[in-house]
Structure formats: structure tokens, C-alpha cells
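One chain of protein is taken out of this complex; the other chains stay put.
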Amino acid sequence: MKVVLENLTKKYPNRNKRIGGDVTAVGDFNFEIPDGKLIGLLGPSGCGKSTTLNLISGLIKPTSGKIWFGETDVTNLPPENRGVGLVFQNYALYPHLTVRQNITFPLENLKGSAKLSKQVMEDKAFEAAKLVQIDHLMDRKPSELSGGQQQRVAIARALVKVPRVLLLDEPLSNLDARLRLQTREEIRRIQQETGVTTIFVTHDQEEAMSISDMIVVMKDGYVQQIGKPQEVYDDPINLFVAKFLGTPPINVFEGEAKGGKVYIGNEAVADCPKVEDQKLWIGIRPEGFIPDDNGPMSCKLLRVEVMGRDVSIVSENEAASGPTIRSIVSSDIKVDPTRSEVRFSVKPHKIHIFNRKTEQRIYID
Amino acid sequence: MENKSLKGWLYLLPALLFLGVFMVYPLIDVFIYSVEEGYNSASQTFYGYGAYNFSYVLHDTYFLQAIRNTFLLVVITVPISTGIALLLAIALTSIEKFRNLYQTIFFLPYVTNTLAIGLVFMILFKKTAYSDGMINMLIMAVGGHAIDFIDGPYAAKMFVLCFYTIWVVLPFKILILTSSLASVNQDYYNAARVDGTSKWRIFTKITLPMISPSIFYLIITGFIGAFKAYSDVVALFGTDLNAAGMNTIVGYVYDMLYGDSGGYPSYAAAAALILFVIVLTITVINMLVRRKHVYI
Partner (left out) sequence: MESQKELTIIEKQAKRRKAIQNTFVYLLLTIWGLMVLFPFYWMVLTSVKSYSAYSSEHIPKFYTTNPTMQNYADAFTAVNLGRYLMNTLLFTVVTTAVMLVVTVLAAYAFSRIQFAGRELVFMIFLALMMIPNELVIITNFVTITNWNMRNTFAGLILPSITSVFYIYLLRENFAQVPAELYYAAKVDGTSDLKYLLKVMVPICKPTIITITILKVIECWNSYVWPRLITDDSNYFLVSNGIQEIRENGLGRENIPAMMAAVVIVSLPLILLFLLFHKKIMEGVSRGGTKG
């Protein structure tokens, strides 16, 4: 099922009555979600991603704008008529019901011609349980399951009625780190096996990048950028997106464009022939640095951290907006940790420049 | 260490003194009273020990009537008040506008003097020589006959008593159920809504199991409270409850102890112990049922 969001807006009255006016939770969201894709809604807390999810599920009504499932306008349709499957951050498994009862719960709601026999329900529940590999836990209560198992039950419950759209709200945030890696692969597998259009919300960019077909980066209720994870990473539209994606995060410097060159301090680090002279924010990805004794950037070396495959060089530069600069290079490259200075040259496609005031990206070529 | 023990007991001393004199000693004493036959409170003498007091009380028509009244009151008011409280609590939870106002109004009876408002109820229901009273006026307005609810037929008196009891106990029940309903995680309801669960199914399959501990708590305290009914009965029917035919078990205990029919602490003790056994039995049964039906 294709899902289309059209100028979707949700405003709440301001709680602080003195200020008055409305707070925009989601503003003017336009997005056509292709059928059968896995979409990650990404942003810091309070950015409106969960509100967007609830608008799609129908739990809250938009202030304006439309939502389409395929060719149908579902904007004012109550949630039960939308056919969405929803997985909650805390799973919301009914504690007094067994796993089996939890999974069959949505099926028992079907009425009229859609009503299923007990046997069919059992079979469908078992099928869903098998898909998420919990078919051996059917008679347990949620309290007897681990966090990861509860998560799977919640997904099985959302999938059992074959939803048009599967919505996951922070599906991994209640799991420990090891389980999180495993479960996100699992979500990817389940999504690909069922082919259901899936939208999930997360604040963890790594999580979103690793499994999504497309990601939507949001901030303060507004969409910043939509695209394939690698595209968004390589080609951020503004400083916020550049900073939000990537671990370790992008290194940001104060700098300027002068005579067709990008300057950090007094050193020209890249060419920008078409850019007018102006003050800039300059972002360089950690992997964009090449240790080079003849390179233009001079930094004070603090320490070298060897992490097996990679080496992380931590250094200082006066123009950097953060306290340190972190660059990652292959461990084949040897850096003498006792030196006090390290010089870098910069890979041109790993450097992004932004307008100092608007923080919008300025394209070099 | 010795010093510390001393300090502990010192802090505890006032409570121990009060509890010892006014609770532990009386508790032992009440058993002694209950088996002292023919106790005379004036001379403080008795004939001997035995179960006569219990036998007397259990054969006393006033006590049997008190038992009947009390059981009727319990059986009628506990389910009805719990049911109405649940209904009102759900209604309260489902609204946003005026919720605080309604909640505050509903709670008012809790802070009022049972005797004082009982008097108002009596006035409302009473039929006198010169006026049929407010409620009778309403009854006649819809074509019924005026009844004296206070000095009239037993069923009418029982009705007023039950009505007033429910009016008095509802605030506490509504409050407990509203806070219990509010503590159910909203996600359960959202999950059910997304799955298209009907209102009724949400209520029976999610809400009820989730708040069942509170409901059982209310049923147990409701049973205990209704078995101990006394002051609201006095408020409606006066202190001479035996004459009104509306006495309760607790009323019987007090009547035996004091007042025109008083001076028989042994009978009072026997009746109080019988009440205690009844309440204990019902509480234990409740607990057993609870273990079966409450999921937590």
C-alpha cells in the first residue's frame, strides 16, 4: 500500500496561556511513501516524528492536510477502519493475556462476514508467531518474556491481521544494545518477507540508516530531508542533517569562502569557484581527513585511538566548533602518537559548506 | 546496642501504651466477657463460664432481625454502589470539560457529617401529618401513592436506608476507581483501537482486568463497611432502632452495652464476636475469589 501525506499539519494550543497561539507539532508534511518500503522517521525527541506516526494510525486527527492510503482518502477515518498495525514503544501487550491471546486479540474483533473460526484464528496466530520466531512461547504471559521476546509478540500482534501499513514507534529503544542490533535485522527480515509498507520512528540515526529504504529527517515539526540513507548522509541539505547523521559526528569548523576557495583559519582546504565570498560553517566527515604532512590543515595532536580496523585521530583546531576533531583513517596508515602536530588534506566530497546564518547547504559545484 | 534498643522502645512507648490499653487488652477482655455467664455490671459478678451468651444472642429476635437487616443492606448496597461507582468513574474518565467540577461535586458526601445529612434525608423522605414530604410529592406527581419511608412499611424503610448508604459510600468508590482507571496505560487503549476493538470488548477484556484489583479492594472494604453500618441508620430512624425494626448488628452491640436497654456487656461481646467472625469469613472468601480472578 502506497501512503501519501499531503500538507499534513498538526497544531496544538500552547499550554502556556500567557504566550498563547499554537504549537506546531507537525508542519506541512509532504511525502509519498512507495509501496512495500521500509521508512525510518528520524529526529531528536520532540521533532514531531511520533505525532506523524499517530496521524497515520488515526489515533490523532490532523489540523489540516490529507492522508491517502493508495487511492483512498483516510484523513478522517477512525483508526479501526484504516487497517494499520501499530507496535508501541513499550509494546502495550495485555499483561493478563497469554501470548496466544494477545496475538489473536485483533482477529477476534472482526465482525460480520470477516469473522473467523477459532481454528483459523489459531492458525493465523501461529503463522505470525512463527514469522517472528516465538511460536514456542504461545502459552506464556508477557511478564514471563524477555524484552526482545515481548517486542516480537507485539510485532506478531500487529502483523496477524495483515495490515496495509505497519507502524513501529521506537521499536528498539527498550532493548539492550546487543539485542537492538539483532532485532533491527529481524525487523528488516520480517518487512522483506511480508512486503508490508512499514514506517518506524527512531531517534537513533544508526538504526534508521542501517535498515531503512528511505529516511525522513525531522526537526521541530518540519521535514528537513527525505532520501535514501546513503544519499542523505553524503548530501545533507543543511547543517542540522549533516550533524544529526553519522557516528562519530561530522566535524564542524568556522570558516569562510574567499576568492573561490574555502578557508579554515588561514588555510584553503577546498575549492569553491562558484561561491560568493561569505562566512561559512564547514563540515568535514571523520572519514574525510587524510593524514598528509603536506596537507593544508594543521591541528594539534591529542591522541591516537586504535580500534582494530580503524584508527581514530583526536586533535584540536582553533576554528573547530566542538572541543576536538575526530578523524577516522584506515589502520594501514601509521600516525606517530608522540608528535604534537598532525596535518591533513581533505577529501573534496566529504566536505560540506553551509551558510553561516541560515545553515543551509551551499553547493560547491 | 543496648542504648539503641532502649531508644527504639522509647519512641514506640506512647503508641504501645495507647494500643495496649485501648486495643490489645480490650481484645482479650472481649473474649472473657463473651464467656462470662450472667454478668452483672453493677456488682461486677457472674455465675460461671460457658457459651450461654452466644446462645442467648442467637436466639434473641432483635439480634436475628439485626442480622437480617445487615445482610440485606450488604447484599443490596455493595453490588449496586460498586456498579454505579464504576459507571460514573468511566463516565468521568471519558470527558475533559468540567471533569474537575463533577469530581469535586461527587466527592462532597465524603466530607459531610453522616448524622447531619441523614437528617436531611429523613426530612426529604418523611411523611408527616401536615406534609407528605419532598419525595412523596415526586411520587405523587408521577401518579404513585405517598408512603411513609421513615415510619412506614419495612421495604420502604429498607429502600431509604440503602439509598442513603449508597449516597454516602459512592464518593470513596468513585475516587478509587477514577484514579485506578487513570493509571491504566493509554497505549493499551490505543493498541485496541487500532485493532478495531469494540467499546464493549475494550471494557470487558482490557479495562476490567486492569482495574480488577481496585474493584476487589472496594468490594472487600464495602462488605466490611456495610456490615458495620450504624450511624447512618441512627440518622434516619433515631436511636431506638429495635422499635423501628431497623437495627443492625453494630446497633445491637451498642444497645446491649448502653442506653435504655443496656448494661449487658457480655451479650454485647458475644454479638460483636459473631459480627467479627462473619466479616472475617467474608473477607477470606473474597480473598480466595480474588486470587482466582485478579491477574496480578
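When the chains are written out, they are named A and B in that same order, and each has its own residue count from 1.
Note that a residue touches a chain if its C-beta (ideal position, glycine included) is under 8 Å from a C-beta of that chain, and two chains touch if they have at least 3 such contacts.
In this text the structure is predicted, and so the values were computed from the model without any measurement.
Chemist: Of the residues A:Pro34, A:Pro78, A:Gly195 or A:Gly260, I need the one that contacts the missing chain.
Modeler: Among A:Pro34, A:Pro78, A:Gly195 or A:Gly260, only A:Pro78 touches the chain that is not shown.
Chemist: Among B:Ala51, B:Val75, B:Leu119 or B:Ile285, choose the residue that contacts the chain missing from this document, as touch is defined above.
Modeler: Checking the options B:Ala51, B:Val75, B:Leu119 or B:Ile285, the one contacting the hidden chain is B:Leu119.
Chemist: Could you please point out the subunit B residues that touch the chain left off the display?
Modeler: On the side of subunit B, residues 4-9, 11-12, 14-16, 18-19, 21-27, 29-30, 33, 41, 81, 84, 87-88, 91-92, 94-95, 102-117, 119-124, 128, 130-134, 137, 167-170, 172-173, 175-176, 179, 221-222, 224-226, 228, 230-231, 234-235, 238-239, 250, 253-254, 257-258, 265, 268-269, 272-273, 275-276, 279-280 touch the unshown chain.
Chemist: Using the touch rule from the top, list residues of subunit A that touch the missing partner.
Modeler: Looking at subunit A, the ones touching the missing chain are residues 70, 72-74, 76-78, 81.
In this text, only the chains that are shown with their structure count from here on.
Chemist: Could you give the separation in Å between the centres of subunit A and subunit B, each centre being the mean of its C-alpha atoms?
Modeler: Spacing between the chain centres: roughly 58 Å.
Chemist: Looking at the complex, which residues from subunit A come into contact with subunit B?
Modeler: Listed in rising order, the residues of subunit A that touch subunit B are 57-59, 78-82, 84-86, 88-90, 92, 94-97, 105-106, 108-111, 157, 161.
Chemist: In the complex formed with subunit A, which residues of subunit B make contact?
Modeler: 185, 187-188, 190-198, 201, 205-206, 209-210, 295-296
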